[in-house]
Every structure is written in C-alpha cells, then in structure tokens.
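One structure follows; several queries about it will come next.
Not every chain of the complex is shown here; the ones you see sit where they belong.
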Amino acid sequence: MTLRRWIEDILQRFGKGEIRLDYAINELLKLPYEDIGIAKLDHHREIRKGIPEVIFGQDKTQEDLVRIAEGMLAKSHRFIATRLSREQIETLIQKFPQGKAYKSANIFWVSDKIELSGGTIAIITAGTSDYPVAEEALATLEFLGNPTKKILDVGVAGIHRLLSEIDDIRESAVAIVIAGMEGALPSVVAGLVDIPVIGVPTSVGYGASFGGISPLLTMLNSCSNGIAVVNIDNGFGAGYFAHLIARRT
Amino acid sequence: MTLRRWIEDILQRFGKGEIRLDYAINELLKLPYEDIGIAKLDHHREIRKGIPEVIFGQDKTQEDLVRIAEGMLAKSHRFIATRLSREQIETLIQKFPQGKAYKSANIFWVSDKIELSGGTIAIITAGTSDYPVAEEALATLEFLGNPTKKILDVGVAGIHRLLSEIDDIRESAVAIVIAGMEGALPSVVAGLVDIPVIGVPTSVGYGASFGGISPLLTMLNSCSNGIAVVNIDNGFGAGYFAHLIARRT
Amino acid sequence: MTLRRWIEDILQRFGKGEIRLDYAINELLKLPYEDIGIAKLDHHREIRKGIPEVIFGQDKTQEDLVRIAEGMLAKSHRFIATRLSREQIETLIQKFPQGKAYKSANIFWVSDKIELSGGTIAIITAGTSDYPVAEEALATLEFLGNPTKKILDVGVAGIHRLLSEIDDIRESAVAIVIAGMEGALPSVVAGLVDIPVIGVPTSVGYGASFGGISPLLTMLNSCSNGIAVVNIDNGFGAGYFAHLIARRT
C-alpha cells in the first residue's frame, strides 16, 4: 500500500463520517507501528520494504531480544536477527525451535513461507577465512527466498581459479564478492562480467589491513566499473541489496 | 560472445587446419585488444561489459587523450571521457564537434546510437552544491541510454521536501542518492522505498567533512537496508552501476 | 503553526467540502515549499525554525546564488548567505545594496526587521587569528537580533587575561568560545562559569593541528562540564545554536 493510498483511505473514512476529526489527525500523524516500550516495532516496514524490520542483536539484553522477536513473530509471522552472540543464538534456538541458526554468520531466523524466486545470486569469496561473511549473505538470501550459487576461495593470488568460473558468474543476476586483506577480487570480477558486483570488505588480515580499511578503500577506488560497496563484514547488507536487484530479474 | 565461445572458435579453426599452432597459441594468450603504445585499447570490453572502456582524463596529456579517443572512436564508434580538465574539454569539443560536453560534470562523450531502454533511474541530491556529481551520473546514463528523473535539493534539513517525492521514487527501478556534509539522505530514502539505493558521498562541506569522509562513513554505516556505496564524488560509477541494474528491469 | 494544526486545517476544509479529495491528498503529501528548479525554497522553515533557510554559498554559481537570494527575499523579506567567495560577496553587494557584508566572515545578509531580544551572548576568541570565525558568529547573531559581547585574544598562554573577564562572561546567557591550535580555551572557561559553552575549533595553526582536528578533539574530550562543540570554523552554526538558547532567557 503506497503512502498516497494510506492518506486517501483515512480522508475517505473521515469524509464519510466513519472516523472523527481527532482520530483522523492522530492516524495521519502516526503511521502504523506498535510501541512495546523498549522498541517501536515497524510492522509497516514489511509492506514498504519487502522485508520485516531486522533485529540487530549486538548490545541487546537476552530479555529485550526475545521480547522483540516474539512481537515481530506475532504480527509478521517471521523475523530475522543478526550480529548475535553465541549466548543469544542459544536462547533463540531454545525459544524458537522452528527457526534456523547459522553459527558462523551469527544469524537466526524464523519463517514458514519461503519460495525461491528471482535471479540467481553468486556469492564469491577470496579465501576460506572470509566464509563467515559469505554465510551471513547466504542466510539472508535464504530467508528472502533467492536462489544462490557459492564460488569460494578464488582470490587473486591464483587468478586462474577465478577465470574458470567466470561464465557461471556471468549468468547470475548479481554477484556478491567478499574479500579481506587487499580486497582486490571485486575489481577483477567486475572487469570480466557485465552484472552488478557488490563488494564486501572483511576484517580478515592483520597489521596494515586495519580491521578492514584496506579492502574497503580498495573496493571504493576500483578502476573497474560496476562495483558498489557495503560496510566491512556486512554480509547481511550485501545479501539484502542483492535481493532488491535480483527479484526484478 | 562468451569466453567459452571464443576458445571454442579458435579450437575449431585450429582443428580444421584454418589456423596454425603458433597462431592459435598466440590468440589464446592474447584476448582481443589493440596496442597503441601508450595505452592498450580494450575493444573486447564493449562485448564483455556493455560499455566501451572509459577514458579517465585526469593526469593525461592533451595528445594522449586525443589519440586514445580517436582509437576508440575508430573501432567502437563511440567513447566517453571523465574527470576532464577545462582545457581537455575544450580540446575534445574542437576535435569532436559531434560530441556532447557536460561542463559541471567534466564529462565529454561521442555516440550516435542512443536509444532509451530499461527502467527509470532517479537521481536525487541533498543540496544544490551536489549538482556537479549528479550531472556526472546523468551524463553517464544519457550515454548509456537510460531514462532518468531528477529530484534535487531534498536534503534532510527539510525532510518534508523528500516525503512528497517518495511515491515517485518508489516507481523507479533504482535510486542514485547524492549527498555531502553529513550524507544522511540515502539512509532516509532507503528507509522509505524498496528499490536499490546507490549512495554517492560528495566532497561538499568543510572542516570535519574531511573532503567527503564524513558522508562516506555515514552511508557505509547506514541503519537502513538496501544501500550500497561508491567512491566520493563518483557520479560516473553510480550511473554505470545503476545502468547495470536498470537495464534488466 | 504546528504540524498538527496544519493537518487539522486541511481535514476541516476537506470535511466542509471546501477542498476536494485529490487536493487534500496532495496537500498532505506536500508540506509548503516552492520549487524553482535548481533549488526547493523551504519557506516553511522560517515558521518551523525561526530563521529562513540559509544559503550555503560554497560551490554555487553566481547565477544560482542570485536567483535563490531573490526567491528568498520575495517571500521572507530577508536572507542570509554564508561561505561566500570574494566574487560572490561583490555580486551580492551590487545586487542588494541594502544588505550588510562581513568580509572576514564571508557572510552577507539582507533584513529590515531586526530588534534585539533575548540574553546576551559572549563571543570569546583565543587569538587574533581566530577573528574571522568570531565575525561569522557575530554576523549571524546580528541577523538574528541577539545582543552580543566580544572578548577577544584571551587564550590560555596568558590565563590572567581571561580571569579578569570571567565575571562578565558569567553574566551572559551563553558563551561561544573560539580557539585554534590546541583549542584549550573552552575547557578553562567552562571550568569557571555555569552557563552553556559552545566550543568552536578553528583551522588556525600548522603541522599537527591538521586543519582543526587538534582543537576539535580537545573540545570533545574536555574534562570540564558544560561544553558542546560545532564543526571546525563553523561560526555560523555556533551563532545559531547560541541564539536558540539565548532567546528563551
């Protein structure tokens, strides 16, 4: 439902006398969300964005986490939580045994209505140490119902490993390319294909990688065209962005 | 033509005896490009990427610039040059009177085969000082043949200016959102729509904007989902990335 | 007029049949502003914020600058433009001879309705080289109608110069304290008074002052209570923030 339709509906009910002035004003002031005290659940977001509000686990207490998850499940019948600690994941597994946990990615979700649709999304990593971020993207895309294809450990130190996979990558709708250290892989991939490439820098490395600054700068400065970048280690953001592109293909 | 087809073609001509061993080896070693001494023109890129190699004007001499442009025009019948100085633009206008110059964006291109296709791309700016970067995206998309829609000067200091445009934005295939200073506009847009948002930080600002670092970090850390980011002031990169998404819609 | 009143007014006119459905929807979607193509003039801001939209001169063409200024003047009968180049100031002086130009501060404004009101604002500088930023705050406060008091050149290298002025500062409603180099003055002032201190780091200095990063960090880390900070060299922002505090005193 568009914002225009929302306003039209209230105006018509007010015009017909179905609702009173005060009520109409308050409706127009307060787009639909539910306040549970500690958090405002944005149920409207699912309509607006095609995905319910994501629960960002970091720094939340166990109690708040469960309360928010229950609230979302009651209204939206599904939820996804990211950046969970080991303890938070265990709590959610016990509380929601029907859910799916990704222990490398620190993600947990519950959903009962997943059907695959849209174009295939290639998830490509430079090294095996980048896998947790790839799994974060994968978990997100499984929740969102996108077909995926994993191409792991094809970093630029052995470029021929990548070259043999290129035709497969070209047939995808979009590629998520994940790399730490110098983060050069997205540039090389984007130089060879004509699909959008989403670069995900990771914090894998040491010394002058500065927790991911090195691959982040690499990807932002790419001399190849067709790359856009998300935050360091942000597999979730890459997955969601890829979903927005692929569902239209 | 895919890489697989390219190899198959050489193998078959070699199998039929149409080409000799040495020639076949060299062909397989050298994918098609032309060496003009100072630069290797990558004519194959147009097939591979859907856009001819872009001429990066910065730090090039006038002579090199013209020589490369002529080489591209001869083979690809079109070219686009970015990051041009005032002098470089004047030279190209004189040399290629059939081309189109964008003097805010410092872009020049020549092309004779533009037809509009694909989904519409919204180009959104926070302030009027961000316009040159928007024009860089616009110039790129006009060269690539995408329909565009400009929504200018809707920064977060007056959020209602944006709200009234939201339905228009939602109907686009993808949004390019350009902002300097604190760079918060992409977050707000992405919170309201379900299309991919490409954030472009600009160097507009002073003091602690540090030449665009401030909006760059803002966009990378967005709490909204559905944003990916390109380099500071990189209107060209945003335009090309948007083109890759929109042409499939 | 509050947002609530605005919505109520439209609903009542719609309820009485004075306006039609389509018109009401559009009104609710579009809070009042005027679109002049290059910029959206936010006339509503004056009601909302007590100051018309500020014209940020940097990177604007002379034509755009004049067009925007004329638009604002026509509706709001006053305007203020900041971060102007020498050329932009000359243009505005010629175009609007009734205005006031501040050549150190690079500010120009036109207004015919200034009456002094609210508490006095102390503008304090560490050194004479910080004066342009002080003038930027001063110009802003003269436009906004606040009484001010200047206390210049009282940096911490000679702390007794400050001590003799402290009682005067304590009687102000708020103090703007401007310092470059190590930027220690706001800490010392805030340790001695019980009024809000707005710290303004300046880019005065060299070497490890890094264009104002040094005084910026100093002010953010102050061990004195009662300091908040604005951007490097942002005299305008400090002036406006002080105005918001002082007008209630």
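Think of it as A, B and C in the order they're written, each chain with its own count starting at 1.
Everything below uses one rule, namely that a residue touches a chain if its C-beta (ideal position, glycine included) is under 8 Å from a C-beta of that chain, and two chains touch if they have at least 3 such contacts.
Just so we're clear, the structure is a prediction, and the values are computed from it rather than from any experiment.
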Inset, instruction - For this file, with 3 copies placed, note down how many copies the whole complex has. - result: 8
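Keep in mind that, in the parts below, only the chains that are shown with their structure count from here on.
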Inset, instruction - Let me have the rounded angstrom distance from the C-alpha centre of subunit A over to the C-alpha centre of subunit B, please. - result: 25
Legend entry - Computed distance of Cα centres, subunit C from subunit A, in Å: 40
Legend entry - Whole-Å separation of chain centres (CA-atom averages), subunit B against subunit C: 38
Legend entry - Residues of subunit A engaged with two or more neighbouring chains: 3-4
Legend entry - Residues of subunit B defined as touching subunit C within the complex: 127-129, 131-132, 152-154, 157-158, 160-161, 163-164, 167, 204, 206-209
Inset, instruction - Could you pull out which subunit C residues touch subunit A in their complex? - result: 3-4, 7-8, 11-12, 14-15, 21, 24-25, 28-29
Inset, instruction - Enumerate the contact residues on subunit B facing subunit A in the complex. - result: 2-4, 48-51, 54, 56, 119, 163, 166-167, 170, 173, 191-196, 198, 216, 220-221, 223, 225-232, 236-238, 240-241, 244-245, 248-249
